[in-house]
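Of the protein chains in this complex, all but one are displayed in their positions.
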Amino acid sequence: MDLRFTPEEVAFRDQMRTFFRENIPADIRNRLGSGRHVNKEEWVESQRIMNRHGYAVPHWPVEYGGRGWSPIQLYIYNEEMMSENCPTPLPFNTHMVGPVIAAFGTEAQKAQYLPRIANIDDWWCQGFSEPGAGSDLASLKTKAVREGEEWVINGQKTWTTLGQWADWIFVLARTNPEARKPQEGISFILVDMKTPGVTVRPIQLIDGDYEVNEVWFDDVRVPYGNLVGTENRGWDCAKFLLGNERSNIARIGASKARLRRIREIARSVPAGDGALWDSEAFRHKVAAVEIELKALEMTQLRVVAAERDHGNKPNPASSILKIKGSEIQQATTELALQMAGPFALAYHDSNEEIPEGRNDLPDGFGWADTAAPEYFNYRKVSIYGGSNEIQRNIIAKAVLGF
Amino acid sequence: MDLRFTPEEVAFRDQMRTFFRENIPADIRNRLGSGRHVNKEEWVESQRIMNRHGYAVPHWPVEYGGRGWSPIQLYIYNEEMMSENCPTPLPFNTHMVGPVIAAFGTEAQKAQYLPRIANIDDWWCQGFSEPGAGSDLASLKTKAVREGEEWVINGQKTWTTLGQWADWIFVLARTNPEARKPQEGISFILVDMKTPGVTVRPIQLIDGDYEVNEVWFDDVRVPYGNLVGTENRGWDCAKFLLGNERSNIARIGASKARLRRIREIARSVPAGDGALWDSEAFRHKVAAVEIELKALEMTQLRVVAAERDHGNKPNPASSILKIKGSEIQQATTELALQMAGPFALAYHDSNEEIPEGRNDLPDGFGWADTAAPEYFNYRKVSIYGGSNEIQRNIIAKAVLGF
Amino acid sequence: MDFEYSDEQRMLKDSIDRLIGPAYDDLGKRKATQAQGPGFSEELWSKYAELGLTALPFSEEDGGFGGGPVETMVVMEAIGRGLALEPYLASIVIAGNLLRLGGTAGQREACIPKIADGSLRVAFAHVERQARYDLFDVGTHAKKTDHGYTIEGDKSVVLSGDSAQKLIVSARTSSASRRDHHGITLFLVDADAPGISRRDFPTQDGQRGAAISFAGVDVPESAIVGTLDHGGELIAHVIDIAIAAVCSEAVGAMTSLHALTLDYLKTRKQFGVPIGSFQVLQHKAVDMFTALEQARSMTYFAAMMATSDDPRERRRALSAAKVQINNSAKFVGETAVQLHGGIGVTMEYRAGHYFKRLTMIQSLFGDTDHHMRIVDHAGGMLETV
Partner (left out) sequence: MDFEYSDEQRMLKDSIDRLIGPAYDDLGKRKATQAQGPGFSEELWSKYAELGLTALPFSEEDGGFGGGPVETMVVMEAIGRGLALEPYLASIVIAGNLLRLGGTAGQREACIPKIADGSLRVAFAHVERQARYDLFDVGTHAKKTDHGYTIEGDKSVVLSGDSAQKLIVSARTSSASRRDHHGITLFLVDADAPGISRRDFPTQDGQRGAAISFAGVDVPESAIVGTLDHGGELIAHVIDIAIAAVCSEAVGAMTSLHALTLDYLKTRKQFGVPIGSFQVLQHKAVDMFTALEQARSMTYFAAMMATSDDPRERRRALSAAKVQINNSAKFVGETAVQLHGGIGVTMEYRAGHYFKRLTMIQSLFGDTDHHMRIVDHAGGMLETV
């Protein structure tokens, strides 16, 4: 048992940190670090820089651009990226549809799609959830019917993240309504968003921003060859894809970055005779979250090391990463909100350009702008990808044997 | 709406406070206030003093010694009694078997038992719970079979509080095993503990003390006339009795007394350059509990006022008294434990006599002796009388309509 | 002791519920109302006036109804339940009580009839950039001149300050220290007086506010509200009344949000059954109920104590109430969103709007740490009434 990074791992960490600091534009990182959202162009720019250096899809199979890194290296790469406030490569491209095509696609599909996915030449979104289905994915109702060499798709998807910017969507659709189990008879189909019959409606979230969408399919016709994997076995693709979500689910680096920012700003937030940071009560709340985060980081490292040593047999501790990671992320936004105090009240649309001189803002505290929207927005992290209640059900069954 | 006590109520409060301070011996109150248990003699002494002044059973029907007080007066009486660290009249006598006999008993039973119950000439205990039954009272297995003019009782009860001191026990026993529903076919029977076949085994609790017992009935024969109420309708008595438990379930006065003691002691507990009370973190924890307690006190007053104004239709808010009251009681013991710090470790049997000079105790902090036992012991308050999980089930169904 | 409304109070409650209850049921219309004019419904505001709500706190001699904290509670609860946008808190509860308690006969005569008929709205320009929650941290100063005073300084986050026609502004008239509770004076000024500039903004919870600068604003001596240098006491009293009011608003919002959540749990199906059949979600709903009832109880306490003659007792009680409300509002708001899942984080459903308002209430007039400190310094809650 040796719980420190090896010298090679430390060197790799420094290499990653340097790369992100020197190559991803500072204005993009500052914007993300201040709790604002990057726009589409910035996201694409950042991913293309990474891709140029071979850092967009290091976890892919080597033949499609992967780097053959160890789980620990991948972990370090991801944590440093988040810790430096870089936009992560678009997960719908690099962690979802890309790996599915690499694993299930035909050679022609791989050649056609994978380079464009890695370079975000196409922006992808996910067509899984449906209205009224919530966490119950297998109950989906969107249908795809084969007519000659085409699929005709009808139905509705929702919670489609960043669908308003997407060029393509990967859809789970029911292709055999007669199947015995609800998970059977589903297929995984690629749809160009420009196809007639596709309609997108952005949904405003409580942070005031537009991040998810409803997507309607009204007699949408796409080539039969847009099917990935075997017809009616789309559930295999979905399970494979959802299994990939685990690696950076705890978002430890992102929480570190937010806590670092709170520590920095709180020293200059006026309170009484001095600064907010003079309050032991506030400092202890910050430190308490940092301690939980340190424990979670060690948990994550245990999981990563087990992945390296035992491959597919995951460490049971991995099951807590989502719950604890989301609780900590939310706790950091609560601290920022408390820090902003009365000045969190003023609302600025986060899509609006922020004036250079922050003190020109009405409330006089530019950093306070994002406190409430971030807090509001981050309520989602204990809901999406299987709510924390669902996570507990899964752990109860899979780990504790109930 | 007028949320203050009337002048009459304030005068009544002062009268009660004076009575308890002047009549219940100070050494009994000090012992209880310091987190120690009173012994049987002290308990009896205290209740007899109250009874002599007409304060042992003020909630009983006037013809049997009750005072005809309003719900608010009863509330004030109870809170003052606890706030002054008086042993409450033995609930098995005054809130359980007494009211049941008053409501369901024959005139002969009333004449025979009630005066002795009020004056604690007999010490009563409760024979309801059985091993393996937990909160599921209706599943009880103890049987009483009528043979001529006798009941023959066989079975086992458990969690019988202070049964080791008891003269009599009131038992729920199955008298008709053929009844259609588990609640039917049960009878409420009085048993003299000296009857042959009754065996009591005290169970040591984690505070080191003996407070509950197992009681075995092995062909125990008691007169048929020891039945209270109608044969096979003992469930009515049980429901009536359990319904009486609500009034002082929150134990607000007791929590006040414990918080008062913590505030007093913490000023002289050394910590660093000064006292523990110099720590804002500790003081804020105390104040946070006091605020919750103030809210619960207002909730309790709402319930009491509704009882006065609407009689049997209870305020839905009454359902939270048990959950919140037990959480607050436990929180006060946690504060005392934190206050004791390293000196909570030393163990003294609370049945042992405490030497006069407290600084002679091994750890040098006499008050710290009871911190851990109280904390351990008070885990029970969220378990007994229907665990807090059961309470939530009940509220979900009865109040929220699930 | 009596927790029931009087017949008059019940009638008041019924008419308010009829007025405010359904006014913002349609979130689309609510959004449209926010986007135009002063960000609330002027039509509805005149109905508030017709009902007498805008005259509620004022004395009968001044043309008001002599309503106290319980009446305010009734109004604010309805506003909380109804997600109402009207500036009742800022204009009536805060500015109204400042005028009631501190206004000169002339000021009251000039303002109260217009406030009562809905034509005049007043905002309290007080919080400054450096003050955070300290009520007595006032850097804006008013310098004595031959004709009166000249006010100089910047006010931040003035609730409903964007469209008020008059402002009551706090300024330092003496004392060396910026945080001294003595030496603060309140002035009543026209919002369009020379030297005043406002920058409006929407607030996170869909209402409106303004940052307001005072650059050499001349006011006559007669503009003083209350007593020279003794504005601090007046501010503290009225903010305590305002705390009681937002406690009530929060209870209203939590009541509706809890009911909405129960309804959702009972009707929304997943895996073929109502999600409310899951015990974990039922217990969460029970814990929301507990938090709500504790908040309701403490709001009664707040209403009772808001009129206390003893400023120290009053302060401690209102701070304790605010701590309870903050804790309950955070738990109820967050849990409601969690139980709703995705729909709870959208602007297209009421739950998120309640959650946002409940969140903002937590920092209004002091967060939990701030009020814990006050309760602690006052010696805790054991020996209170």
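We call the chains A, B and C, going by the order they appear; numbering starts again at 1 in every chain.
In this text, a contact is a pair of C-beta atoms (placed from the backbone, for glycine too) under 8 Å apart; a residue touches a chain by one contact, two chains touch by 3 or more.
Here the structure is a predicted model, which means the values were calculated and not measured.
Chemist: Since one chain is left out of the picture, which of the remaining chains does it touch in the full complex?
Modeler: Taking every chain of the complex into account, the missing one touches A, B, C.
Chemist: Just to verify: which one of A:Asp2, A:Glu22 or A:Glu178 makes contact with the chain not shown?
Modeler: A:Asp2
Chemist: Please pick, from B:Pro7, B:Gly148, B:Pro177 or B:Gly272, the residue that touches the omitted chain in the full complex.
Modeler: B:Gly272
Chemist: Touching the hidden chain in the complete assembly: which of A:Pro196, A:Gly311 or A:Gly401 does that?
Modeler: Candidates A:Pro196, A:Gly311 or A:Gly401; residue touching the omitted chain: A:Gly401.
Chemist: Given the full complex, what residues of chain B touch the hidden partner chain?
Modeler: Touch set of chain B with respect to the missing chain: 129, 132-136, 139, 158-159, 203-206, 208, 212, 269-273, 276, 279, 281-282, 337-338, 340-348, 362-365, 372-373, 375-377, 379-380, 382-384, 387-389, 392.
Chemist: Name every residue on chain A in touch with the hidden partner chain.
Modeler: 1-6, 9, 72, 256, 259-260, 263, 280, 283-284, 286-288, 290-296, 298-299, 301-302, 305-306, 309, 316-317, 320, 323-324, 389, 392-393, 395-396, 399-402
Chemist: To test your reading of the contact rule: which positions on chain C touch the chain that is missing from view?
Modeler: Missing-chain contacts on chain C: residues 278-280, 283.
Assume only the chains that are shown with their structure count from here on.
Chemist: Which one of the chains is closest to the middle, using the mean of its C-alpha atoms?
Modeler: Most central by this criterion: C.
Chemist: Centre-to-centre on C-alpha atoms, which chain is most distant from chain C?
Modeler: Relative to chain C, the chain whose C-alpha centre sits farthest away is B.
Chemist: Nearest whole angstrom, what separates the Cα centre of chain B from the Cα centre of chain C?
Modeler: Between these chains, centre-to-centre, one finds 43 Å.
Chemist: Taking the mean of the CA coordinates per chain, how far is chain A from chain B in Å?
Modeler: Centres of chain A and chain B (C-alpha means) sit 53 Å apart.
Chemist: Among the residues of chain A, pick out those that touch two or more other chains and give their numbers.
Modeler: Residues 281 of chain A touch two or more partner chains.
Chemist: Note the residues in chain C that touch 2 or more other chains, in rising order.
Modeler: 372
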